[in-house]
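Shown here: the complex without one of its protein chains, the others still in place.
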Amino acid sequence: MTWEIFGIIGTIAFSISGAIVAMEEEYDLFGVYILGMATAFGGGAIRNLLIGYPLDAFWKQDSLFQIALLSMTIIFLFPNKLMKHWKRWENITDAIGLSAFSIQGALYAQQLHLPISATIVAAVLTGTGGGMLRDILAKRKPLVLRAEVYALWTILAGFAVGSGIVHTAVGMYGLFVLIVVCRMLSVQYNWKLPHKSLTNQPY
Amino acid sequence: MTWEIFGIIGTIAFSISGAIVAMEEEYDLFGVYILGMATAFGGGAIRNLLIGYPLDAFWKQDSLFQIALLSMTIIFLFPNKLMKHWKRWENITDAIGLSAFSIQGALYAQQLHLPISATIVAAVLTGTGGGMLRDILAKRKPLVLRAEVYALWTILAGFAVGSGIVHTAVGMYGLFVLIVVCRMLSVQYNWKLPHKSLTNQPY
Partner (left out) sequence: MTWEIFGIIGTIAFSISGAIVAMEEEYDLFGVYILGMATAFGGGAIRNLLIGYPLDAFWKQDSLFQIALLSMTIIFLFPNKLMKHWKRWENITDAIGLSAFSIQGALYAQQLHLPISATIVAAVLTGTGGGMLRDILAKRKPLVLRAEVYALWTILAGFAVGSGIVHTAVGMYGLFVLIVVCRMLSVQYNWKLPHKSLTNQPY
């Protein structure tokens, strides 16, 4: 039940992030819906395909689809008024989504008894795949590949679950809180992963 | 039989649209074939993956593959001469393809007894997925996400089939004609879906 609420919060945050990118790119209403749906559900869909999880489960998320559609419609109808309020909630809801989705992705891979490599990939894809798909559909360089410490926490989730370190219900809640905190700290202190640029280097 | 002819017309229109985009982007012959194939068959492939439809059926479309290859070769060999004539047929053949493909996509989802959400997604992906893939491979913003009322008619197809409103053979033909007419009207009168831009808005 609690996980469902985290999933709902994440779905709202991810679908609105897609809708905002679509509006920034001057896409029309269909573009808004497609980018929002891609952000909220694209990561899970790619994960299911790659780890061979049956797609049936995917289509049973009817209530989540409706929540996403409603969120995007609201943000589309009243963007300027709502945006100010939304900005305040954006980071925390997104962190909740990131954490819930990556743990959920890792658990799906565990259910199929896949090796730890697959569990990590499943966690990373569920947490970041939707955002990458959103950016590709918006003809942007995927944000997660070049800025902010975002994906590292999904790797952590995949590793913690895949290695068996975290396996109890209490442990999962602890991991969830840990990832939310890590993500919020990386936003707060503007942490970056190391870069190494090759541009214009004569090699 | 009639549906096969609609499918052939759509395949020709979609593959040529991909070939033209490739030539506009100065891609080479391989690029022309890949973009054409992606436009004509990419939507159906993505749909099959997402709704869990067996891929075997996909590989039995040998005659459609050959028709697409032939169409692209012809347009590649004689672009300037043929382009003038093609422009005249482009909109109507594309509308036929859009209509046939989206209805076909919805019927695939129905065969698997999927809920209406999946039926609508299947119709949308079959009708518009190929064009999105084409635009991504050409490093363009997907046309369908920002201009023209194109995707709305695929949603209509998915809804009409998925809700059970249209379920007889005659009903399918009626739906097919309705979507072709709607698409031609949106081209003729340059209909647009609502936009809401966030660019440069201080929020």
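Labels for the chains are A and B, by order of writing; each one numbers its residues from 1.
Assume a residue touches a chain if its C-beta (ideal position, glycine included) is under 8 Å from a C-beta of that chain, and two chains touch if they have at least 3 such contacts.
These numbers come from a predicted model, not from an experiment.
Of the candidate positions B:Ile8, B:Met23 or B:Ala40, contact with the hidden chain is made by B:Met23.
Contact with the undisplayed chain is limited, among B:Leu49, B:Ile74, B:Leu112 or B:Met184, to B:Leu49.
Touch with the chain omitted from the figure is made, among B:Ala13, B:Leu35 or B:Leu193, by B:Leu35.
Checked against the full complex, the candidates A:Met83, A:Leu114, A:Val161 or A:Ile179 give a single residue touching the omitted chain, namely A:Leu114.
Interface residues of subunit A with the unshown chain, by the touch rule above, are 49-52, 114-115, 117-118, 132, 136, 139-142, 144-147, 150-152, 192-199, 201, 203. For subunit B, the residues in touch with the chain missing from this view are 20, 22-32, 34-35, 45, 49, 54-56, 58-60, 62, 65, 76, 79-80, 83-84, 87, 136-139.
In this text, only the chains that are shown with their structure count from here on.
A separation of 29 Å divides the Cα centre of subunit A from that of subunit B.
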